[in-house]
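Report on the following structure.
With one protein chain held back, the other chains of the complex are shown just where they sit.
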Amino acid sequence: MGRANVTALIVFGIIILVLPFVLTSPYYLRVMNFAGIFSLVCIGLSLLLGYAGQISIGQAGFFAIGAYSSGILCAAFGQSAWVGLVVGLVVNSLVAFLVGIPTLKLRGHYLAMATLGIGEIIHIVALADTEELTRLIAWIGENAGYAPEAVSRVLQPYKALTGGPSGFGEIPTINIGSWVVSTPVEWFYFIWFVVFIAMLLSLNLIHSRIGRALRAIHGDEEAARAMGMNTLPLKLGIFVISACLASIAGSLYAHYVTFISPVTFSINESILFVVMVAVGGMMSVWGALVGTLIMTILPETLRVFQDYDILIYGLILLLIMMFMPDGVVGLVQSFFGRGREKTG
Amino acid sequence: MKGRMILTILTALVFAAAMMMGAMAADKKPLKIGAIFSVTGKASWLGDPEKKTALMLVEEINKAGGVNGYPVEVLIEDDEGVEPKAVNATEKLISKENVLAIFGPSLSGPSMAIKPICEKAKIPLVSCAAAEAIVTPIEESHYVFKTPQLDSHVAVRILEQINKMGIKKIGLITDTLAFGQQGRKQLQKYAKEMGVEIVADETFGPADTDMTAQLKKIGSSGAGAVVGWTIVPAQSIIPKNMKQLGMKIPLFLSHGFGNPKYIQAAGEAAEGIIFPAGRLLVVDALPADNFQKKVLSSYKADYEKRYGPPVSTFGGHAYDAFSLIVNAMKAKKITPDMEVAKARELIRDGIEETKDWIGTAGRFNMSAKDHTGLDKDGSLELLFVEKGGKIIPLSQKK
Amino acid sequence: MASISDILQYVFSGITIGAIYAMVGLGFTMVYNSTSIINFAQGEFVMLGGLLGVTCVGALKNMGMPAHLAIPVAFVFAVGATTLAGMLMEKVAIEPTSRLTVFHYGGIAAVVAWLSRVVLGLSIPVCVSATVVITAVLYLLLRRKTIHAMKNPTVLQLIIITIALSIMVRGIAMFTFGKDPYFMDHFVPEKAINVLGATVLPQTLLVVAVIILVVILVGLFFGLTLTGKAMQACAFNREIAKLMGINDRWMILLSFAMSAAVGAVAGYVVTPITLMEYDRGPMLALKGFGAAVLGGLGNGYGAVAAGFILGVLEALGAGLISSAYKDAISLIILLAVLFYKPTGLFGSAEAAKFKEF
Partner (left out) sequence: MKFGGVMALGNVSTSVAEHSITAIIGPNGAGKTTLINVISGAIPQTKGKVRFQGRDVSGFAPHKAAEAGIARTFQNLRLFKHMSTLENVMVSRHIKTTSGFFSCALKLPSSRSDEKIIREKAIEFLDFVGLGDKANFDALSLPFGVQRHIEIARALALDPKVVLLDEPAGGLNPQETDGLATLIHKIRDKGITVVLIEHDMSLVMNISDSVVVLNYGQKIAEGTPEEIQRNQAVIEAYLGKETVH
């Protein structure tokens, strides 16, 4: 994957290992932990947006599916965290695959709108809870000739899964064997270990034929097809992968905060993910990482400004986008005289 | 790439500012209390009066010589109504600022999100949010209290009145926020018990601008009254829409209507609305012997003197929360030199021992079993909007 | 089963909701055509129009001006001010340029002044000197430098810039107008009109009338005036238009001005019905985006039609199926349309081709 990336990975790993000894305050660690969770989503998005050139403003939806699968299975049905994680992955893959087939035929702003809509629909289901859905299913079931009481008996446990806008809590934490991940430090190592693996795999992927294929699609889809490339499966594959990364992030979030409610998975969040990727630099997965860190830490540092933070936040975002079109990482690379084409 | 230059300079400025702020914060050893409100974001109309109230109270207390001879410092964080932000703010207050107690958040979601953190950190939290789940089950809410009236009380008061008016069927219209849906559940629960039938059950989004569709549906469902349970500004559209549809049936709203701005916004359509709420809105109409008269009129006067009218009941929640903490500090003779963990424990006990204290929401009687401490009649007054948009206690309606 | 009057009521409700989507969608289209970006600050224009209007009407009435005078005066003020705001935005952050312009230095000065005065609370002389010095220094440093980032910005870059702008506008509005909702009296008597048992407010009809008027005016502008035709040329192909000697920068500026004006008009006329608060913008922007896409990006009439369609779909969904899922219902239909016709209802494939991310 190129020497630069290997060294970067090693440095990244070392930083992860030593950071908790530098940032001793649990507060900083918590901020970092959220950054880690969100960066998982953003790594996936940068594969999709930066490499395959397909935008998605619906990642919060996949994030939500992951979180709710874990939350519901663990809190309501007493399953282990790992079951929740896997189910989340399966559900997300299915959803991403099924909606991807028609959606990824769209382009540009239309694709943006479609993904946005999908994310919002998922958000609405979480918000409206499954009560209405079950009512609908019951209605169908009864019209299909099943006994109403039988139907309602079957559906009873599924009437209130998401807890609606109030969300639900008491989600147990993850335990790996005998190790129960509980303190901010433990979470830090756990989350960032996952992020490290995600980075490693993404970098591998990018520097393989698949990664090249995706960049080819980004570069010129017509030409890519003329060179014997069947583009839709590739786009689908990367879409599913980005959804899966979001799903893992969601599961981690659910177990970390132990409480989930729909506000965390709104459109604003989806848009924020895109912003994070762009701020860090679309042309590289490292950008996703850097962008997430910046956009997660910035608001915390701006707390001192009380209400004014919103203005300064907007201002800084504005300046970054006005003067760093390739994001922070892009800027750094231009320092080292590495052109856009060689990055990644 | 000279843009970099600008960026650097500006960020430099920003951080300089940050440091100065930090410097200003550092004062002579104060008693630190943390506060988390939705000052900006979706629920800012809720967090804003709370923040203003907190600032006002601190100033007053410190002018009066502080608590146990020490100044009080309140560190207010903004959660923008979002859980991760609330979690970060909480951790900051607990481990970085070492505050002795926290009040807020304004919303139920963030409150639920930070509850486990506070329980683990053994720090008293007095939430300003309504959801009962915040203080139940009591075993898991050892350190958590809340000041707003209980949803169940509000629901029961409304339904009692509905029974009194001999209405058998009602239609619900609630917002899709936690507040509305919590209320909806309570109404469904107690309506069954109190023999009132819910014939229509509609919701609307916090940003919706026209509810005629939902209300028309309620109208055609043969409901004898509309019960709205919501906290968003959009609720002042409900009476307007009902007027537009020519619906004559009475409209009941929840304590979420407790902001005079909403009543103004609804204009003359608001006339006849019945809603249970704290007595803050009707303090002037209260008889002199009312047990809350003194507290409320002084709070109202101070607030409106400082920020201009009108005062809303939401700020009152912060008033109660802050006072509960301060009273506990006084009672337990807390000083900044005390070991933090011990001080936090003592404050918690102090709050739990609160007996017969009168706040804006009513008379508080905390106990190991009950971390809200409000009784339904003591805390709520059925209010009535009469001609000209004036709010009076229903009991005084001619 | 819903009666005719119910259905009719839902439709009216939908028109009330859809009217605003339509206007926002129209605003989107204008900027999209000239820059191929989605201006997420579009919703803020509506918010500004509304809030400026309300405050202005209030002020005028306090000065003892009768309503029938105050309303048009405030209208002119609100729309004018918002338009200026829109143009300023474009000049500072959107317009492609190779050098920093006077607007940028103005912006820098404003920011420095604001930071030092409001945030740091320094004394006025200090602020003034600080502002002058820093701005001057920056000017000397940057006056000759070319800034490639701003010379040919990418679409995504510009879109995120508009997001940043909307955040800032929202912040400023929050400090200027506060967080409570604003309301104002209907311009026309608030006397519901009864149609087959369904009712509609005169103000709603007024709003619809205004929209129709705006659409006609915009149509005339593009159809008859030379500038309008030039703008369309830019929309079709910027490069060629430039070669034809059309000043594309001026066209972009104009498009922002027009979209801001349209937004402000919308905000002003709907506020009596919908109330207005400082953070209404984002939600409107998203709905408007939906309308613009459903209508087929680049097609103004399509956007307006789609806006009403979305509104009616929401209302029908709320009334007939479930108010909890009403937004989901309209979104599903929107998606279905896109899957069936990838360029929206009235969009053309060519128009879409030019505008890739």
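Residue numbering begins at 1 within each chain, and the chains themselves are lettered A, B and C in the order written.
Basically, contacts are C-beta pairs under 8 Å (C-beta built on N, C-alpha and C of every residue); 3 or more make two chains touch, one makes a residue touch a chain.
Note that the structure is a prediction, hence the values are computed from the model and not measured.
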Can you list the shown chains that the absent chain is in touch with?
-> A
Cross-chain touch to the chain not pictured, restricted to A:K105, A:K159 or A:H218, is A:H218
Return the single residue from A:L133, A:L161, A:I210 or A:A243 that touches the missing chain.
-> A:I210
Among A:G237, A:P262, A:G287 or A:G314, single out the residue that touches the unshown chain.
-> A:G237
Where chain A meets the left-out chain, the residues are 201-202, 204-205, 208-213, 215-216, 218-220, 222-231, 237-238, 241, 283, 339-342
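Quick note on the criterion: only the chains that are shown with their structure count from here on.
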Chain-centre distance (mean CA atoms) for chain B and chain C, in whole Å, is 34
Chain A-chain C separation of Cα centroids, rounded to whole Å = 30
Identify all positions of chain A at which a residue touches two or more other chains, and write them in rising order.
-> 127-129, 305, 307, 310, 312, 315, 322-324
On chain C, where are the residues touching two or more other chains?
-> 111, 119, 147, 149-150, 174, 324, 327
Which part of chain B faces chain A closely enough to touch in the complex?
-> 1, 3-4, 6-7, 10-11, 14, 17-18, 21-22, 39-40, 42, 76-78, 81-85, 87-89, 91-92, 94-96, 108-109, 112-113, 115-116, 131, 133, 176-178, 180-182, 203
Sort out for me which residues of chain A touch chain B in the complex.
-> 25-27, 30-31, 34, 127-129, 164-167, 169, 184, 257-261, 263-264, 299-307, 309-310, 312, 315-316, 319-320, 322-324, 331, 334
Quick one: in the complex, what on chain B touches chain C?
-> 1-3, 5-6, 9-10, 13-14, 16-17, 20, 40-42, 44-45, 48, 176, 202-205, 207-214, 216-217, 220, 233-234, 236-237, 243-246, 259, 261-262, 264-265, 267
